[in-house]
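With one protein chain withheld, the remaining protein chains of the complex are depicted in position.
Labels for the chains are A, B, C and D, by order of writing; each one numbers its residues from 1.
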Amino acid sequence: MNESLGHIFVDSLLINNFVLAVFLGMCPFLGLSSKFQTAWRMGVTVIFVITVSSILAFGTNLMLVALHAEYLRLISFIVIIAATVQLTEMIIKKASPALFRELGIYLPLITTNCAVLAVALFQTVRNYNFIQSTVYAVSASGGFCLAIVLLSLVRERVELSDVPSLARGTALTLVLASILSMAFMGFAGMGGGG
Amino acid sequence: MSQEQDNPFLNGLWKESPVFVQFLGMCPTLAVTNSVRNAIAMGLATTFVLVLTNVLVSSVRKLVPNQVRIATFIAIAATAVTVTDYLVKAISIDIYKALGPFLALIVVNCVILARAEAFAAKNNVSRSFADGLGNGVGFTLGLTMLGTVREVLGAGSFLGVSLFGPNFEPWVLFLLPPGGFITLAFWLLLFAWYRDRKARAAAAPAAMQEVHS
Amino acid sequence: MSLFGTKRLWRGVHVPEHKEQTAHLPIRRLPFPPLLIVPLSQHAGKPAKAIVREGQEVVRGEPIAEADGFMSVPMHAPATGRVERIAPAPSARGELTTAIYIRAYPGASQEVLYGSDQDITQMTPDQVIAAVQATGVVGLGGAAFPTHVKLKPPQGRTVDTVVVNGCECEPYLTTDHRIMVEYPKQVLHGTRVVMRALGVERAVIGVEDNKPDAIAALLQANADRPDIKIEPVVARYPQGAEKMLVKVLLGREIPSGGLPADVGLAVFNVATLAQIGDLLPTRQGLIERVVTVTGPAVSKPGNYLIPLGTPLRWVLEQAGCTDQAASIILGGPMMGPSVGSFDIPLTKGVTGVLVLPKKDPPTVYPCIHCAACVDVCPLHLDPSHLGLLARKDRYQDMEEIYHLNDCFECACCSYVCPANIPLVQYFRVAKQMNRERKAR
Amino acid sequence: MPGVKTTVIEVRTSPHLHGPLSVDKIMRHVVYALLPIAAFSVWNFGISAGVLLAFTTLGCVLTEHVTCRLNGNRSTVNDYSAAITGLLLGLTLPPGFPLWMAAIGCLVAIAPGKLLFGGLGSNVFNPALVGRAFLQAAFPVAITNYTPALANGRFWEFIPSSLALPLMKSAPLNDWIAQVRVDGFTGATPLVLLKFDRIYSDPWPMFWGQRAGSSGEMPGFLILLCGGYLVVRHMMDWRIPVAMLSGAAVSGWVFHLLNPTAYPDPLFTLFTGGLLLGATFMATDPVASPVTPRGMWVYGVLMGVLTVLIRNLGGLAEGVMYAILLGNALSPLIDRLTPPRPYGARKPAGAI
Partner (left out) sequence: MSSFSIIRCLGLVSLISGVLIVGASLVTKDQIRINQEIIMRDSIAQLLPGVEKQVAYGVEPNGELTRLTSVDAKGPKMFAGYDKQGKLLGVVLEASERGYADIISALYAYDPATKAIVGFSVVEMKETPGLGDKITKDKEFLENFRKLDTSKPIVAVKHGTKKNPWEIDAISGATISSRAVGRMLQKSMTEMAPIVTRHLDRIQRGTE
């Protein structure tokens, strides 16, 4: 498939937003979106991890195809992601201990963020070349970051009002996510040549 | 913890439902529940992976050093998912296509790792089996409940069988992403309302007694 | 700022003035009450120390308490009589403070027989400052901050201009207005005193354009002296707040948490300067002040010259209250506190007594984020968010993120709020809670 | 003691004066301002539009009342906000929209769209648009079934789709449209004609209300007039509509300059679809818009540009609703990024 980079970017950032349209990365999206600061940091870390692991996964996939060992794809991707997260953790720890203290608790969670694995799998299934893969990784993770930041700000706002006890918690978050998702439907068709 | 109260199967099935209580594995919960068939297929696939992972983890648990615990569990889960992937493909390509990427993504479904870590790593094989089965069936049940609402409203059918005749106007929304969010929210609200009512009903007699005494 | 001729405040609100009731009434003296209650703390800073005994006879104008340090001012006897007792008395804020009770002699002529002349032109700035402190004058615009303290700018700050506040932007109040109309010479003389103490060549008197007669009187009295500029400004609340006034007149912003001296200014109220101009040449003390007694529920509203320490009850008896009277406010309706007792004495900081009729409490709606409060806030704060945070007891966030401590409670936000949310009240509570939290 | 008779005095908190506006008064006047537009709609589309508007208004008020009561709270319908939501929802629907679907719209707009968040003042998104977005996603066919204005017999005959049976499809409208067609009026809106058939319509007649569309979006002059009334009475913020309309006009103009054949001129952009109605009455919903002065400009311009982007590049003919919903979603972020600089601030105040 020869998709232009612009299409890939708009498509995975807005139209098929990872969180709001494809339902990937739901656990952190629902679980870590109550505070803007947390959400923002999580989003940025995810962008970093996804981009790095996407690049690594691209190389690994080339290797697997050459060795005719495609059946090891899933397991090797998982290992790559776990390794990337470890690596990120170590880099941040070295580079900025302050940032590490703030992010430390979220980093291991990224391993089970399905968006990370999904990027690696999708870019393989869609036969993206290296540049396409990287753009895809950046925009898809950017979409995640955008969605979680928007949700966190909206949730902080809702926190200031008197939400009925019935709706407090996950139900309200889901309703907000649903409305956000409806709003993002407005972008549909933007990539297409109408 | 007494053995009678702590039935791992029943706990996973409803009390600690992965979908409605623990909010684990939200991605497939919302993504593949636009039809009952997909929901059940996904649920069964996840159950299979859960049971397999739980049993494997439980049987090797004493050999696993703490440092590589998570890595080992993930590797086991990935193995189980790869196996499931092949099996589903062998059973029906249609179902395989319907579940799409979410079949492979079972490996990062938090419910797998959560059960391995929280239960299978500490319990014997038979109890872990029951826990995996319970959570798996609970997950399937939750998915089916979501799938039912979404399919009935979104397509006017149940398991592909038309319910309201050809003139029914489907609520397309429920097949789309917002419908997934809103259906889960609806179920949660319903449970909250029910719990609230039950709590009030329980509180009312107590209040009456206080008045009388 | 002066695109349209007259300088003006762009934020804030236009409040109905209600000044017509008293603006044209000359200042009249109120009869002496039988008992005066002179609190020792009528000013910001340390309370004064009593220098009289119970039972001692005092003459009107005689010092009865001395300043306790630099951040304090002396008190003078407001009437000739006998010190009945020195005991706690209720104050406008509700708490009890020590006061000197003076039983006025009914037959006394109440002439001021105290003091002696002094020539300012022969005095050094420090001597002028000491002389100002000796008069016991504090900010008469309401803040009651000791005036002489402002004459000594903090280390490293120099003052280049004196700003005189003749705005009186609070509705109903007309004391400053009448003082400017009737005592322009004293105002100007007081201005020169502080200019001399500060060694400043320039002064600006800002007067709102709804007091044309005051502007005319000042201009006439100042006809031959260009060093004091009289500057009309468009009437708008809260232009009388010093932060606002210096911004409007000179375009300078007093930094958050800072003083006018930080931007080279010293700000004084016209009534304060009129008193200095009046008292300083004869070494007298502050014993009375002009108070506007007004409101829909007052039968004889007016601008009264009232001896300090006169109980509120006496003032209301003399001015007359109608049956509708329900709430009494010391000061203007925007910022003045409502009092809970008739027995509190009027002090140096009281600019007016406002008697309001009964009013049903308004329905309070939820905040609809209409941003009316954001648009009027003269300090460019976000009262809307502050109010929402206050309802959730998030006082710390209010201070740290939303600059709560910059708020000077002008109440513009509460005034415009269509949801009737008592924003200012929330902010007062929040500030108090923050102080308590820090104290712990 | 002649003066002081009152023995009980009330201690109140300052300020002791209050401005002339109150929430219910503002809301009431917004309803007044919407009524002429509703009347125009009834003139254009007849009994169907009238019943639809009455139905959505009553539906929203009733939903709010019943939901409040079920929760054991005082009913909040007296603040008129539910009536506004209902009117706006009705005005954004096609005149022949099936009433049973409109009822669902009311339910969604008020229950999850507003009361779930805590009622008036708490809704992060404009409730009417939440209701409409739900309907758009749920019934994409019915909500794009527009009918011609000024049809013969419109005052005594319903548009056939209005009365579709609950849960059932409405009958196709093509025959009916062919039967009542008036000169110059087809069922398609100018935006749909432009997007899918490349037929350009003259913008000025649209400004005077001569076209098909949602029941309340056509009388441009009336919308501006009614909005102007609210602005003059200080009941509406003028910055948001001005920012949104200029954002749309300028970005539409840029598109037009780049490719005059594919993209319409700015006047067409301004006068078509729900842009005027949305910018005047929905983008200005104070609850869901930023409070900071700079934020309002950013918010307005952003929504205007988004509208044009969706219309010109997206798959939909109309983008106002999505643009406003996205603007609502972004408004907490905008508020956060555009804090007013406090008087005398020593350093630039809080970025992110």
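By definition in this document, contacts are C-beta pairs under 8 Å (C-beta built on N, C-alpha and C of every residue); 3 or more make two chains touch, one makes a residue touch a chain.
Given the structure is predicted, the values throughout are model-derived calculations rather than measurements.
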Omitted chain's touching partners, listed by label: A, B, D
Full-complex contact with the absent chain, from D:T13, D:T144 or D:S246: D:T144
Options B:L87, B:L159 or B:A204, residue touching the unrepresented chain: B:L87
Hidden partner chain, residues of subunit B it touches: 56, 60, 63-65, 67-68, 72, 75-76, 78-80, 82-83, 86-87, 89-90, 92-94, 97, 154-155, 170, 172, 175-176
Those residues of subunit A which, in the complete complex, touch the missing chain: 1, 3, 7, 11, 15-16, 71-72, 75, 188-189, 191-194
Subunit D residues that touch the omitted chain in the full complex: 140-141, 144, 196-197, 315
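Note that only the chains that are shown with their structure count from here on.
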Chain nearest the overall C-alpha centroid of the shown protein atoms: D
Approximate Å spacing (C-alpha centroids) for the pair subunit A, subunit D: 34
Length of the line joining the C-alpha centres of subunit C and subunit D, rounded to whole Å: 49
Set of subunit D residues in contact with two or more other chains: 112, 118-119, 121-122, 134, 137
Multi-partner residues of subunit C (each touching 2 or more other chains): 366, 385
Pairs of chains found to touch, sorted by chain label: A-B, A-C, A-D, B-D, C-D
Subunit C-facing residues of subunit A, complex: 159-162
Sites on subunit B touched by subunit A in the complex: 23-31, 70-71, 74-75, 78-79, 81-82, 85-86, 101, 104-105, 107-110, 113, 176-182, 184-185, 188-189, 192-193, 196
Residues of subunit D that touch subunit B when the two form their complex: 98, 101, 112, 134, 137-140, 142, 164, 167-170
